[in-house]
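Removed from the display is one protein chain of the complex; every other protein chain stays in position.
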Amino acid sequence: MSRKTIRHAPIVKGVPHLLHGGDYNPDQWLRTKDETWKEDMRLARLAGVNTLSVGIFAWAALEPEEGRYEFGWLDEILDLMAENGITAVLATPSGARPGWMSHRYPEVLRMNGDRTKNRHGGRHNHCLTSPVYREKTLAINTALAERYGRHPALGVWHISNEYGGECHCDLCQERFREYLRDKYGSLDDLNEAWWSAFWAKTYSDWSHVESPGAKGEQDIHGLQVDWMRFTTEQFVDFYLHEITPLKAITPEIPCTTNLMGTYPGIDYYRLAEVLDVVSWDSYPQWNGTESDVRTGVEASFHHDLTRSLKGKPFMLMESSPSATNWRPVAKLHRPGVHLLQSLQAVAHGADTVQYFQFRKGRGGSEKFHGAIVDHEGTEKTRVFRDVAEVGERLAGMDAVVGTATPADVALVYDWPNRWALDDMRGMLQQRTGYARTVIDHYQAFWQQGVPVDVIDGSLLAAEGGLDRYKVLVAPMLYMLRPGVAEAVDAFVKRGGTFVATYASGYVDENDKTFLGGFPGPLRETLGVWAEEVDALYPDDRNAIAWNGTEYEAFDLCELIHAEGAEVLGSYGSDFYAGRPALTVNHRGAGRAYFIAARTGADFLGDFYGSLIAETGVERALDTDLPAGVTAQVRSDGDTDHVFVLNCSPTPATVDIDGEALELEPYGNAVLERPRKGGNAS
Amino acid sequence: MSRKTIRHAPIVKGVPHLLHGGDYNPDQWLRTKDETWKEDMRLARLAGVNTLSVGIFAWAALEPEEGRYEFGWLDEILDLMAENGITAVLATPSGARPGWMSHRYPEVLRMNGDRTKNRHGGRHNHCLTSPVYREKTLAINTALAERYGRHPALGVWHISNEYGGECHCDLCQERFREYLRDKYGSLDDLNEAWWSAFWAKTYSDWSHVESPGAKGEQDIHGLQVDWMRFTTEQFVDFYLHEITPLKAITPEIPCTTNLMGTYPGIDYYRLAEVLDVVSWDSYPQWNGTESDVRTGVEASFHHDLTRSLKGKPFMLMESSPSATNWRPVAKLHRPGVHLLQSLQAVAHGADTVQYFQFRKGRGGSEKFHGAIVDHEGTEKTRVFRDVAEVGERLAGMDAVVGTATPADVALVYDWPNRWALDDMRGMLQQRTGYARTVIDHYQAFWQQGVPVDVIDGSLLAAEGGLDRYKVLVAPMLYMLRPGVAEAVDAFVKRGGTFVATYASGYVDENDKTFLGGFPGPLRETLGVWAEEVDALYPDDRNAIAWNGTEYEAFDLCELIHAEGAEVLGSYGSDFYAGRPALTVNHRGAGRAYFIAARTGADFLGDFYGSLIAETGVERALDTDLPAGVTAQVRSDGDTDHVFVLNCSPTPATVDIDGEALELEPYGNAVLERPRKGGNAS
Partner (left out) sequence: MSRKTIRHAPIVKGVPHLLHGGDYNPDQWLRTKDETWKEDMRLARLAGVNTLSVGIFAWAALEPEEGRYEFGWLDEILDLMAENGITAVLATPSGARPGWMSHRYPEVLRMNGDRTKNRHGGRHNHCLTSPVYREKTLAINTALAERYGRHPALGVWHISNEYGGECHCDLCQERFREYLRDKYGSLDDLNEAWWSAFWAKTYSDWSHVESPGAKGEQDIHGLQVDWMRFTTEQFVDFYLHEITPLKAITPEIPCTTNLMGTYPGIDYYRLAEVLDVVSWDSYPQWNGTESDVRTGVEASFHHDLTRSLKGKPFMLMESSPSATNWRPVAKLHRPGVHLLQSLQAVAHGADTVQYFQFRKGRGGSEKFHGAIVDHEGTEKTRVFRDVAEVGERLAGMDAVVGTATPADVALVYDWPNRWALDDMRGMLQQRTGYARTVIDHYQAFWQQGVPVDVIDGSLLAAEGGLDRYKVLVAPMLYMLRPGVAEAVDAFVKRGGTFVATYASGYVDENDKTFLGGFPGPLRETLGVWAEEVDALYPDDRNAIAWNGTEYEAFDLCELIHAEGAEVLGSYGSDFYAGRPALTVNHRGAGRAYFIAARTGADFLGDFYGSLIAETGVERALDTDLPAGVTAQVRSDGDTDHVFVLNCSPTPATVDIDGEALELEPYGNAVLERPRKGGNAS
């Protein structure tokens, strides 16, 4: 239960700095490029920008007619960037097709779940199976790699953009069937796994299998989770297809694609396996009110999740330097907020702070998205100054590059589990609130300044996947993939502390229920039997009485029987008043806690506070942090960089060894100290 | 105005018991049948189960390939049931098609109102006109009847499942035109009936007539109600098609199909004509709060409605022994609730208490629906014990089998009237709340323990249809079918008491307005002219002043003129303050009341309380029942079985001839007594 904290290599070889910059579309300014591009370089330097992402959505500019490439403008801008010491994150253009492609080859366009066909338009509107689309993508990626593989500006390949959505065309249906044939071998096994005897859905021919959809099949859970898994594999496969020429020509240049936090459409743990470095687009909604504390918690969670995908520093590929135009209420960043959110990313493992976008375009649906350079066009704006301040701070933090996050706690967030819960027809009907609940548990650690890794079922089941952790928290782990229960049991027996909740251990990896009593394969580990679960209306409340306090319970109250577990807390009211609501099972050298009902921040704060004390997990600062303030650590094993971040609109004081650290609203401090028991000690 | 109370034969010949059991899908457990089925029989006996419904949605198991039947498993389970004394409710499988049928004959799949075609999936997704579907259905029903017609377990034929929905395919359009040609004879008459000169909609060719739909015609009310009538006839016709071989081979076995309360898509009074016994699926939402009183009222209303369809005992074909998974908030049954809801069905005329489902499946969208046997698999659950308790109680109630409900009050609920009101473009725009309002009136009788029959326009207009009643209540009888006004007038003249409300007598059976002043043909009977109707916003209130009290009026206030009627109450405010709001017309030997505005439970309670006293209608118990408690009677003419049911979460005391009957929350009591003025007296 310990690991050596190490320092990773910089993301871009030879660039041992935190990267600062963002998406840049010089191709939108070709008519005025002589003035605009030159001015862009001046402004970039002023803002402390050392990286720009180019080529995203540039296919129409790069290949204006089928087969005719126009690289002149890209040559020119990359040369300018190199001259100005700016690292290029160079994108493949597959996020959007030129019009000629959609019109000549309609097969490249997506078909929706209701089997209506999209027309040309939007972005991310392409079929991943289409041979034409794959051929065109391969050709242009090859041309890009050949032309720019040795360009001095090239630092990172940015593959496509925010992969997402799905296609239900006949080509995709055929691939889906192949996927299922590979997985199940026989229809008989598929029928059993999907329990398709329900409502006469037994498949008698592979050709009858189709994706779920609004006018077709919607009642087979196994089909739905397999379709989501297949969609993930489609993206993995398409990504591998895209990088084939890049890896062949520029094996040393890292590849990434920008992810989107807990976007439900793709299992990012699976996709991350094929990325060299993980990157993501973070758009927290800061409001200037106390709700910003939760916003901060959520942003931190997403950063930790993203970092944990590969367990090393990641890229913050996009963020807004000010208003996010697509929010229902596009608020401005309050003073301090921009610096705070940028340092927060670094605190959790980002080695870059990048924006969408460098310069605001004059048209298109994102023309009012925040940017370093506004339509006004100069350095005179408040936003420009905010960005320049971030540039200055980052420039002084080379020591942070490549440092790691020393986490004793693993929190489970699992995509297939979410798919199953989101589609659950029971309890709260597809409103089960999985992500929200995981973040509720996360918040208790955040408020105590405890670093957390976020892992999934594949890591849980992996040999040694839990070795490094003292505490394992798995809220609502409804779906148990093969090997997970065994791994958790072994973790507990050898001294780990495990926390589970209601709605755990109901279904197997194909969303088929376990028999013999929930939480299924975890029943013995936890020492409880979950007989039934009561759902509460939004305004209803029960309570958990624990340690002399009554805490609110709401939404879901599971009625459990202790089977060997010690009862710590019990329900406060209703017909199950007095029945167990909180238990602990002493098993081997460890303990397995079970929280039977959904609870709020007060219970979770007290419960995990006690657990942190009991298990001795590492806190970033040995102090009680004020509400809304967190502390996070990055370390190379010798030196700790402690980021103290006030995510609230009120000032706060942190007591550090008797000294008061004053933080303004949205204020921050980055402290250095030798690592306790570090590599060097 | 009296009728002899009689005792009906048991539903299943030779089984003079209340049936207890439910839907059972042994075909989902073929892989483990040797253990599972045997265990199922043991558990059924333990739970007091004496009937199981099999074969529902089993088409894929029965005919895995076109023309190849697999009856082995069904042979086996029916034999097992017979051995265990379990009556089979055997289903035809037409509720869902096997995949091979949808894929080989896409015509069997439904077309939606917007003329998009469904793909294979769901259930109840078949065209009722399709010759292929009819042929396949006939073949398998014939095979089932031939094979199991003499099986000792066979008790009832369960035709398909929850008929519903509609199909707009070209075949159905053609049949719709035939239906209209039969009804109207000429286009000229259709045009006049539908008032199609509006917006140039006059039909000049039969082929131009189409069903209403989202991208087509939506503005002809006559078309809309005729389409609903046609849809009803489609189900009647399909049902008759389905039972043809059953009636030929097993004429003595009763046939039913399970209805769904006030499901708006089919006129159940019409469908019931062709059923041998009526059955329905009841899923009240008990919450453990005072809202359960209304839940109880609604459940009672639906039971009374279902019983009244044929005027004899019915089957409760489905109910949940615990949580109903598809509810937004799937609450558990509180202690006492399961027994209460089961006895409540019996109290209103059910001779069976059946569940969906016997054993929870492991997959499919209903896997978390309540069941006797949970995934856990044993008799150890609370739900199993609740079910076994019901089994025990029912086993002691053979004397109730076949008994009738002695009702002096008829309450009108009318499907075509609802179609017209639901589609009304005026007043509250398709939010007229017909069903809710009828139940509001019902509640006043329920709270007084007065048995009620629920009848419709066809019964109203039928020769002698009103003979047995003292009181006739028809809230919002907006549509008057031919003969209704005449029958009501005769009923009043010969001494009956009639109650009508605002929004009555506006349109004829084709939803064309009457001329000459509302309530149209009832104007003379009621002695009022309804000039106009004011609609109120949800939070607005007017009042009816009556008998020295001001009662709230809301939603709809009709401005009427008394034309011979006596004014009993008047409006309390707004520009129509002081104008008549409650009137009575003395006509012949009877009286006709008119309530001009929508009112709440306080007014309706007082008004009907006074009416009950005045008219001397029979109450189940000669006492004032506490709030939330009802009493209902079943009688064979000699003995009354009085069910006292507490539908509230608070204890209650009923004073019966000076003795206190104590009822727990959701408590019940079943009393016996000789029938006053009964057959034997």
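Note that the chains are named A and B in the order they appear, and that numbering of residues resets to 1 at the start of each chain.
In this text, a contact is a pair of C-beta atoms (placed from the backbone, for glycine too) under 8 Å apart; a residue touches a chain by one contact, two chains touch by 3 or more.
Computed from a predicted model, the values in this text were never measured in an experiment.
Within the full complex, the residue among A:D188, A:E376, A:D622 or A:E672 touching the omitted chain is A:E376.
Listed residues A:N325, A:Q429 or A:T650: the one in touch with the omitted chain is A:N325. Within the set B:I249, B:L536, B:A601 or B:I656, the residue that contacts the chain not displayed is B:L536. Chain A residues in contact with the hidden partner, per the touch definition given at the top, are 25, 27-28, 30-31, 57-61, 64-65, 93, 95-100, 102-103, 112, 116-123, 287-288, 322-323, 325-332, 334-335, 360-369, 374-377, 381-383. Contact between chain B and the unshown chain involves residues 114-115, 192, 194-205, 207-208, 210, 212-213, 215-222, 424-429, 431, 510-518, 529, 531-537, 559, 574-575.
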